[in-house]
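To start, I am sharing the structure in question, which I have written as structure tokens.
The complex appears here without one of its protein chains, the remainder shown in place.
Naming follows writing order (A, B and C), and every chain is counted from residue 1.
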Amino acid sequence: MNQPVTPHPHGALGTVELRIPCKAEWVAVARLAVAAVANRLNFSIEDIEDVKLAVAEACTNCIQHSEGSDQIHITCETGPEGLTVRVRDFGRGPRPQKAAPSVSDEPHVGGLGVFLIRSLMDSVDYDVHPENGTNLVMTKKVAH
Amino acid sequence: MNQPVTPHPHGALGTVELRIPCKAEWVAVARLAVAAVANRLNFSIEDIEDVKLAVAEACTNCIQHSEGSDQIHITCETGPEGLTVRVRDFGRGPRPQKAAPSVSDEPHVGGLGVFLIRSLMDSVDYDVHPENGTNLVMTKKVAH
Amino acid sequence: MDIKVNVREPKGDTYVVDLSGEIDVYTSPKVKDAIGELIDKGHYNLVINLENVRYIDSTGLGVLIGGLKRVREHGGTVNLVCTNPQIKKIFDITGLVKIFGIYDDVDAAMKALV
Partner (left out) sequence: MDIKVNVREPKGDTYVVDLSGEIDVYTSPKVKDAIGELIDKGHYNLVINLENVRYIDSTGLGVLIGGLKRVREHGGTVNLVCTNPQIKKIFDITGLVKIFGIYDDVDAAMKALV
């Protein structure tokens, strides 16, 4: 008679938007909110931790590199396939000489953030608006 | 040499916005996100629980009574005095005959939601747009 | 952020319902169904164990009140087990401490039913 609540076969479907100041002290809010969204799908605890860290790394990059973005916009979309998270800032975008680093040399000292995002998520797309910020779209698939 | 992080004397100041579908399964996300925001101020655990419940009750009312709102918008503003949370839906607003209930009769069977909000928060204001939803503004003061 | 509902084997005519997790607008229908099913089957003496409930909102309180109303019509009662201070506070604020028997453990809640 143990009855966990699983009314939707694929979990809850919908879009959640979050806007935080582009400052270090608010990354924890993004992390916890996205974890709460991920928890609405049938993710394992490990998957949820992966998503948390990927979103935190994305926000950290907005804070450290976007130069002049006031806010970070985070959009979570849950679907039958899994979770898509967009992390967008409104800064100047990556300086050309230091674009997303290669993944070849180990151990990865420096450039760990993007490396972790690529390792932890199933797909990762950077869309850079040279003077209007960086738009990162990443997805985590839910195991069926 | 025990050094908790308290860089701002009043905690972190800023605005966080959250938009969730106006559906029961997303209230937990609002609750956890607002708790994470409250945690950036010097609130006690009890105060954070109060805010969580008040926000959840507000969202629950949007879901149960707003009739036709797609989203709930939640805005959190942290300031030196405490936390202000706005919960807004885009439904039809309260039906006249069942406005916010009186607080006189005990035990409060029915009408518990608004009663709890008023009990747990330091100030509560309802701003009703008859055909464009309900805007609730509530604040919790942080003890200095 | 979910609720688990477990109905124990009865002792005498008393059923214990163990709840664990969070009871809110999303999860309370599950609780309502479990309690409703017991009452439909003619079990009117219930202990609802909230020891492992971390959170309850007004919809959860509504389910408990609804259950109590129904069993009272048959001369039964609902006793609660609750130790979480935040949840106890909610029962205090709402005056529900006056209509529910609230106990620190399942044994005490069972004994008080007899």
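One rule holds for everything that comes next: a contact is a pair of C-beta atoms (placed from the backbone, for glycine too) under 8 Å apart; a residue touches a chain by one contact, two chains touch by 3 or more.
As the structure is a computational prediction, the values presented were derived from the model and not from experiment.
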item: Sole residue of A:Gly14, A:Gly93 or A:Gly113 that reaches the chain not shown, by the stated touch rule; value: A:Gly113
item: Contact set of chain A toward the excluded chain (per top definition); value: 24-25, 27-28, 31-32, 46, 49, 52-53, 56-57, 59-60, 63-64, 106-110, 112-113, 115-116, 119-120
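Here, only the chains that are shown with their structure count from here on.
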item: Chain closest to the middle [Cα centroid of all protein chains]; value: B
item: Centroid distance [mean C-alpha coordinates] between chain C and chain B, Å; value: 26
item: Chain A residues counted as touching two or more neighbouring chains; value: 36, 39-40
item: Junction residues of chain C, two or more chains touched; value: 1, 26
